[in-house]
Structure formats: C-alpha cells, structure tokens
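All protein chains of the complex are present and in place, except for one that has been dropped.
Presenting chain A:
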Amino acid sequence: MVAESSRKRKGKIRWSKLYSFAACFRPLTSKDRLAARELIGQPGFSRVVFCNEPHLHKRKPYKYPYNYISTTKYNVLTFLPRALFEQFRRVANFYFLLAAIFSLFSLAPFSRASLIAPLVFVVGISMLKEAVEDWHRFLQDLDVNNRTVKTHISNGVFVDKLWKELRVGDVVKVNKGEYFPSDLLLLSSGNEDGVCYVETMNLDGETNLKIKRCLEASLCLNEDEEFSKFKATVHCEDPNPNLYTFVGNIEFEKESYPLSPSQLLLRDSKLRNTDYIYGVVIFSGHDTKAVRNSTRSPSKRSRIERKMDHIIYILFSMLVLVSLVSSFGSLLYLRQDMVDWWYLQLPDDNKVNDLDDSNSEKYDDRFFNPSKPVQSAGLQFIRALILYGYLIPISLYVSIEVVKVLQTMLINKDIELYDDVTCKSVQARTSNLNEELGQVEMILSDKTGTLTCNQMEFRKCSIAGVSYGGDITEVDLAASMRMNADFEPFEFSIDETDGATRSFEPFEFSVSSFSAQNWNARLTKTEGPVIKGFNFRDDRLTNKNWIHGSNLFDITMFFRVMALCHTGIPLEDDNHKTDKLSYEAESPEEVSFLIASQEFGFQFCRRTQSLMVLKEFDLSSMKEVEREYKLLNLLEFSSSRKRMSVIVSNEDGQIFLLCKGADSIIFERLADNGRAYEQATTMHLSSYAEDGLRTLAFAYRTIEAAEYESWNTIFTQAKATIGPEREELLEQASETIEKDLILLGVVAVEDKLQKGVPECIDKLAQAGLKIWLLTGDKRETAINIGFACSLLRQDMKQFHLSLSRDAESNNQVKDMKEDILQQIESSYKMVCEERNKEAPFGLVIDGKALEIALRGDVKDEFLQLAVNCASVICCRVSPKQKALITRLVKQYTGKTTLAIGDGANDVGMIQEADIGVGISGMEGMQAVMASDFSLPQFRFLERLLIVHGHWCYQRLSKMVLYFVYKNVAFGLTLFYYELYTSFSGEVLYDDWYMTMFNVMLTSLPVIALGVLEQDVSSDICLQFPALYQQGPRNVHFSWSRIIGWILNGVVSSLVIFLANIYILSPTAMRENGFVADIDSLGATTYTCIIWTVNCQIALITSHFTWIQHLSIWGSILLWYIFLLVYGALPPNFSGNAFQVLVEGIGPAPLYWMITVLVVVVSLLPYFIHIVIQRSYFPMDDHIIQEMEQCYKKYDVRDNEMWVREQRNSQRSTRIGFSARVDAKILSFNQQLQQKKLSIYRSVTNSPIYRSITTSPFS
C-alpha cells in the first residue's frame, strides 16, 4: 500500500490549497474557545495525556487501557458461570435441572444417570456452540488487534507496533490508505499546511472526505526526527461516544492551545489523499469513540423460536395437568383402596397407632403413607412431573441448535452465494435466525454500498438540445422484447385473416426497430476497452467525431465546463503507457466528468494554485494544444446551493463563469437568451431520470471584466468576515454572479448499481416482499436510484413529504407537525380513493419530515400511509432515524423486517431489525460485525431468502412440530399406564430405553429432516418466488397446525397403548404359554413407538436422500440392536431387560404383528389427512412438486403450462422491473389501440372505402 502510494506522484499543488478560500473551514470563535477552556479539569473533562511519554500512563492516576479491544461475550473465567446461566434461563432446561436435582434425593422415578446424562449432553452441546462462536469473535478481535502501525520509540525512530500494544501518549505515523488505530490527535500531516483528509464511511456512512487540520503550533513536526524531543500535555474530555465533539487543550512549548474536533482522528476512519500523518494517541481501545459508539448486538430470536416457547408452555400445562390427575388419583387410591392391599404392607391408619414406635419409624415410604395422604400425594405430584417429563422435548433445543449450525454451514458453503470478485461468500454469523429468513416481509435497505457500488459512470448527455448516448431505456427494451415474444405465436393465426395484419404492421415495425437498436447497443457495448467511470457509446461524440457536428461553440463550452468546473486533481502515473490520466476528486461524480471530458478530447492535465491546464483539441489547427485557464474564484458546492461554479479567464482574458448544478436550480437562473435548448433538454432530462440516472445541468456566462472586479471585492470581503454571518454573505455574493446563465446541456451519470440488483429486487418483489429504501443521501439521488432499481416508475403516483427548514422552536415544531399531518392525510385520502385502480403509490420522505412524522402522535398516520404505498424511500435520514424507522415498522406492522446495509451508519438499523444483513464487499466491518448475515453483494439476498430462507423455515417448522408430536406420543403412554397402576408412579419402560429415546433413537431422522429437507429444489424455488409467501403467512407453523400435531400425537399414543394392552394381556403371548410380563409389554410398546415415530417422519419427509433413508431406517434398526446388546449384558447392568428380545418377545409372532398393526393404525389418520389435503386442498408446494415430477417423468417440459403456472405464481407486484415492464406493455398496447383506431379511421374516412362500403342498394 505504501509502495503504491509512493508510486503516484502528486501534482505540484497540495490538495489543501484548494480549500484555502473555501467556506468549509471555520476557526473557533473566541467565545467558543473561552467556553472550552473553562470546562477543562471539570468532571467529565479530566483526562490528561502526556504526549510522547506513554510510560507515564502505566501508573495511576493516568493509567489508561491499552489499545486492545475485545468483543467476546465470555472470557476463560466467566465462561462457565455465564454460559450455564444462559442455558438454564430456558424454561425447559431449568425444568430438567430441577428434575436432575430431585433425582439426587430419590424423588425421581428414574435412575439418576438417566436423568442427568441427557441434561449434561444437551447443555454441553449448547455450551460448546457458544464457546465456538465466541472463539470466532476472539479470532476476529485478534486480527484487528494484531494490525501494525508505525510508532515512535525514541530518538525519532519509528517501528512497527501491534495495535493492541499501543498506549495513550504514543506518537504514531499513519500512511495513506491506512486506518487509524485509535483516536489520535493530529500533530502534522504530509501536507505542508497540516491538513489531511479522512474517510469516515465506517463511522457515519458518508462517502465524501472530511478535512482535518492540525494546530499551527505543531505544523513543524512533520519529520520522524522531530519527535525525539517532542513533549506536550493534553487536557481533554473523558471518553464518550459522541463522534462530533471534542474539547481539550494542548500545552506545547509552554503555550496552551485549544483543541477542537478537527484535530481528532477517529478510530475506524481512514486516511485518504494524504501521504502520512503524525498523531498522538488520545483515546485507546475501549475508550475510543468508535468502540464506545458500538453497542453490543442484541441477541435475536426467531419467530418460530418465540412461538416454540408457547408450545413448550402448552406442553408444560399438559404436564402439570396429567401430573395433577396422577397425584389426585394416587390420593384417592391411598385413601380408599390401597390400605386393603395387604401385599403392599402399607400401615393402616388405625394400625399405625398400634404398632410400636420402632416400627412406625421404620416405615419410610413417603410416597405411600396412608397416615399422611396429602403429603404423599404432593410427593407423587413432584414425581409425576418428572415422570411425564418426556412430554417436554429435552433435546428439542439442542437438536435445533445442531440443525441450525448445520444449516448455517450449508448456507456458508453454497457455491452460488460466492462472489468471485471479492472472494467472499455469504456468512451466517449467527445461526439462530436461519428460519427467520423465510418469513421476511419487509426489507429496509441502505443505498450507497448496498444497492449501488458508489461508482459513477458517465452514461448520457444532452448537448445543445441533442441527446447522445442512446435513447431507449432498459425497460422499453424488455417490454418490446416480451411483447414480441407474446405476439409471435399469434402472428400466424392473425395473418390468415385479412385486414388484421395491416393494423399490426406499424407496431411490428416499432418493436423490431427497438430490438435492432438493442442489438446495436449490445454490440457496441462489448467492443473497445472498458474505461472505469465511462460507459458512453455514441459515435457522434467519441473519437472526436463531435467536430463534425453543428453548434460547435456550445459543444466545446460544454466540454470546458466539464473539464474545469470541479475540485479534482489529476494523478500522474509514472509508468504511463497511455497519455490518459486518472483523477481524484471529492465526489465520484466529478471523477467521472473528468474522465469523460478526457475521452472527448478535453484533458484536464494540471492544476496549480491559480491555473488549470487543459489539453484541448483546437478546431482551427486540428491539433491538440495546451491551454491555460486562470482560476479566479471557486464557488463551493453545498447541499443548499445545489450548484457549483468556477470563474476562469482564458488566455485571451475573457472571463467565464462555468456552472453546474441541479437542473431546477440552473433553469431558474438562465438568461432569457440562454433558454434555446431548454425544451429539448427538459425532455431528455425526464427520460434520463426515468432510467435512474443522476443528472446535472451545465451552463455558462461570460462576465465583463468590470462586473467581475466589482463583484470580486464584495466576495473577498465576505470571505474575510469571521463569524456566523460569513456563510450568508458568501451566499449572497454568489447569488449575484450566478445568474443570466446560458444553458449548454445536461449530463447523466449512472450511480452504478451493484451487479444483479434490479433483478434481485424484481424477484423479491415477486416473492411479495416490500422494499423500503433508507438513505442518508439527498432526495434527488435517492429518487434516481429508486428509478434505477424499479422501486419507482413514471406512472406511479408519488407523494413527497418534506420540510424546508429545521425545527427550531416549539411553535415551529407544532406548525410543522400540522403541516406534515395534513400532507399525510391528504395523501392517504388519495390512496384510499384510488386503491382499486392499478396505479401504485410511492412515498418519498426526507429526514426532516421524518423527524416530525415519527413523533408520537403522527407516527401512526405516517405508518398507515407508508404501509399502503408500494414503495417507500426515505432520504437524508440519520443512522438513528434508520434504526427508529426500523423499530416502528416492526412494531406497527408486526411483520418480520430485514435490514441490509454496509456502513457503520446502518448498524443501528441492522441491530434493530429482526434480521440484520451486512454487505461485506466494502471494507468497513462495522455493519458486518453487527449483522446476523453478511453478504458480499446485495444480489445474494435473493437466493438467501427465497431458497435458503424458505428451506430453513419449512425445515425448522416441520422439525419442531414433529418434535412435539413424538414427545406427546411417547410421553402420554407413560400417563396411560399410570391409570393401570393405581397412579403409583411405576414406569412401563426401562430407564435406558427412555433415555435413548430422545438422544439416539429418534434424534437422527429429525436432524436429517431439519438439515436436508427440501420441498422443492433450489432452482424451482427461484422460478416460483411466490412459494416464499408460505413463510410470511406462516402456513407451516400456524396454531392450527400445532394443535393438529399435538392431537396427532394423542391419537398415536392412544393407539399404541391400547392396542398393546388389549392384545398382550392377559393371555399367553407365545406358543409355549408364557404371558407378557411388565418388561415384555414395555419392550413391545416401546418398539411400536419407535416404529411409529420414525415412520411418521418418513411420511413428513418429501426429499429422501441416502442420509434420510439411513437415519430413519437406521434408527429403527438401532433400536433392535440396542435391545439385543443391552439384553445381552449381564443382568447386573441390564436388569429387567435381560434377554428380553431374544427370549421374551422376539420369538413371539404376536410381537411383530402388533408392531405392524400399530404402525399402520396410528399413522392412518395423518395419512388420510394429507391425502385429502393434497388431492382437494393442495398448497403451493404440493402443486409445484407435482409439476416438477411430471416434468421429470415425461422429460418434455410442457413449456406453455410451465410458463403459465410460473407467471400465475408470481404475485401481482407493484414494484420491480417486471412490474415496470408490465406497465410499459400496457401503455404500448394502448398506443397500439390508438394507432389501430387512427388507421381504421383513416381507412374508413377514405373515399375509396366509403365507395366500397356504401350499400349498392342506396
């Protein structure tokens, strides 16, 4: 990087000089200075920094942290307690913890190991996941902490030092293009005047460069050697998160100078256009403003998980209910019958008194104590709570976590989500939101860096009323193409019938001419070297062909404006193979103008303090000549002025004012004789704007020397004033000279969209998603991009909510509120009136209006309006507002929102939204760090949502429902058995069977389902984006489904249990006369359960790979293997299960026949349900699945049907490219109709026609 920058030699002039007369830098007024000085030393302003003496900061009270940052959640010590705490905050885990504790006091019906082992397993896996995730965070921190920076050690020697070892007081040297390692106080820069430029995109998302300026006192410190003796003391404010303030002073060589924010270089911003700077570390590590500003990302949970909690509560209440029944039943038995059962040797109420004391003390069975029936029942209740714990799926959470990690892995590994250019792929940074991706209804998107790549391309221009660079827009092209495609099949049939063909001819012609042009445009696009920032193909202008055109003066003037009216500087390459220059300027737009003008033969080659040199093509000599223009004044661009001018005099001494600016501003400043091209230009402007191009108008005027002189005195005076009125004076001065302009034309530059953005937005719109654009950029730009992305279109009714001024007093706020409310209400009225019509609405609102609109009493109206608009664009919004909008939208609509952005200014929004997505293509990592998913490019959002989101959503919901099912089906059999054991708490199954249930025997298929299930394949997902709507509508996880599955579980449990007890008891189960004892019945019932739940999952699964087959059938097989192995263990271990399969149930045909019967019967209700649903109430995915299969079977794509279904499945959208094309087709059709009509009229009005048609009888 350093080498690269040294290769580029700077022009003779320093950038900073340009601004010596600019209005942007305002020195502190004396009043401010005083105020600042008073604060120092007060609480909150107590920091003292000894510059160049970092060793002084090792001891208190000046001990400040190292520049080490850590974003991890845990450290080695806190991991165990905190992670455990997190785990047991989950209700289910806490319940199982209690159960495990009870098991220690022999309260539990199961053995200790069988209760504790699964808990340890489950909690262990979850904690392992936490640990791994935290480890990754740690590695990321390590990466940042181990960056190096040149740091002064002693005697003017600078060595590389790791960021984390940096201390307050260190003097560092930062080179061009590097990030500042911490908050630095600027001492001096590579520029003579101590100015440097920083890019703060990571902090506030603004792309323009900021100027920082050192104190004049420290200007001399611009060599390494100077620092050997340097000492200074800084008193300043304490660490705080405020990015735009800094108060302090520096004592340097016994003088005290005040410090301001313009001397502070913030961490995470980047040095640009300056070779190097020296700075001293003021805030380090966690004290830096950037780190203080970052909030720990909140842990987000998906909707499904939140709903899952409710399911858990339902199951809990079921659990409590059956436990109550059990304990109550036990109480009744204990009171009435049980004492009569002599074989239990329960002490009788009456007998207890008779027994001697020793005997009554000996009696320690607390569960069945007839003398204390209520206490016994209470204990029974606790025991029942643990016994029926299988209703609560202990492994649900852990299975979900495993599944999500695997899903995440598959998302990360998706080759389609890999960007070759940036060499990055999609990263799911948290795994708990995968399924939320399938439920998104609203996308809030940033603009710069997200939709656009912050690159400008020169696309079109209109000079002297002639438009260059192609006429037709992409939308027109697509519309005509599709109409052609639509009409071709009909053409033949129409041809046969006479007459109709003729009316089609003109239309055909127009369409084919479009396509011909399209071809040409494409052909020319591919030839020639690609010049960055210049995407302009028009033979009339390129290769100096413009000299053959008319209006040569205007054209040259146009190019001169382009080449002179800017603040850029040329960069010379040492190894220049071509004579082309590259440029650096404040905004990418200007760079594109400079490149374009170079292409047209007006190369801007040098800038000195007062001179600009152009290499022009001289018309008279037909040669390239260098011309010098004296730069007299430069009138800055500002967002309020919306224009910029330079005043130059050419070699002949003529003075020109060259001006560029927003069309509206320029047009109102035109001279009467300067409006020659106004009409034509306006037309071109609107067509450019519809294509989403950013336009600027160019104009000029010649100024008489006398007029200039008089004006210049006023202007210099204004510049010299100090104080708040300065800007106003400057503005007034500019106002007087920028008038009577002569319009030259307009240029259109394309704010280059990232690859695939319009297509992606189109697909997302078809999938029924709403897209809001939130940008810090100005309104015009935002609207341009709105057009370019097809969020807006010409026939859309647009509402603009805006306020002209900032609110200053309360009164004004009230007025503004009224104003906004009125605007909103009138707009909403219109929406209501025209809702039935097809025309969609667009809402554009700016930051100031938003500030009012988001206040308490207006916000509901505002949101109501916004939600009813097809697209919403918010411009000039602050990062805070972005977050606020996101939160309000989320609350108001209750819909899942996704926020996508790339810069630090999007962090709030990303954290606030249900899902935050960061674009990782750009360099800043803040957005990515705060995000849940990071994408290299916006376009990957399509696949991420429509394919992965959809899959994950339906996988997870199927999985959770199945989990509920299987645990209800299993847990209830335990309860039914209690009914037959007088509620004594005896368990039908062996402890280890039950432990194996969730851990081994049913876990793998459900994980396979959660990871690999696909209702349809990925390309079909993309072809039928409407399938995505299942997520937002939540069809797979609705309450009716949940209840249905619980009922299904109840039915299965009933079938399993009843069939077993009726068939197996009391008669013999084998030919040798043996009857089924408790162990045989348990093993048989359990076999039925394993078969049933595993076959049930086979019915749910619609996508069987070998993994599914293996896991499902393997699980069933595993049960038999387990039973064999467990039964073969010595009776010490296996207990009652000893040889149960081999000797007890295996040889009995009855056992196998019960299994078959029970499986069929318990699955029958579900099977009938899905058969009926599929046949008579099919859902989208069912239909598509069948179509897919038909297509595969016959191997001929029934093209027409396929396309028709596909089109039907797209939701009628109001935004997006397709919608625009549709609208265009509509308007073409209308034109066609009119043409037909006119032809018809002309024909019918013609005398020949009349003579033919007039009846021969008359």
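What we mean here is this: a residue touches a chain if its C-beta (ideal position, glycine included) is under 8 Å from a C-beta of that chain, and two chains touch if they have at least 3 such contacts; residues count from 1.
Methods note: contacts and distances are computed from a predicted model.
A.B. asks: Considering only the chain that is not displayed, what protein name does its UniProt record carry among "Trafficking protein particle complex subunit 2-like protein", "Ribosome biogenesis protein NOP53", "Cell cycle checkpoint control protein" or "ALA-interacting subunit"?
C.D. replies: UniProt protein name of the non-displayed chain: "ALA-interacting subunit".
A.B. asks: Please pick, from A:Val749, A:Val928 or A:Met1069, the residue that touches the omitted chain in the full complex.
C.D. replies: Looking across A:Val749, A:Val928 or A:Met1069, the contact with the absent chain belongs to A:Met1069.
A.B. asks: If the hidden chain were put back, which of A:Asp143, A:Asp309 or A:Asp795 would touch it?
C.D. replies: Of these options, the touching residue for the absent chain is A:Asp143.
A.B. asks: With the missing chain put back, one of A:Phe368, A:Tyr390, A:Trp711 or A:Trp1091 would touch it. Which one?
C.D. replies: Answering carefully, the residue with contact to the hidden chain is A:Phe368.
A.B. asks: Which residue, A:Phe1104, A:Tyr1120 or A:Tyr1240, contacts the hidden chain when the whole complex is considered?
C.D. replies: A:Phe1104
A.B. asks: Determine and list the chain A residues touching the chain excluded from the picture.
C.D. replies: Touching the missing chain: residues 1, 109, 143, 147, 177, 179, 270, 337, 340-346, 362-365, 367-368, 409-410, 412-416, 418, 420-425, 453-455, 532, 921-923, 951, 980-982, 984-986, 988, 1012, 1014, 1017-1018, 1059, 1061-1082, 1102-1108, 1130-1132, 1135, 1138-1139, 1143-1144, 1148-1150, 1153-1154, 1157, 1160-1161, 1164, 1167-1168, 1170-1171, 1174-1176, 1185-1186, 1188-1189.
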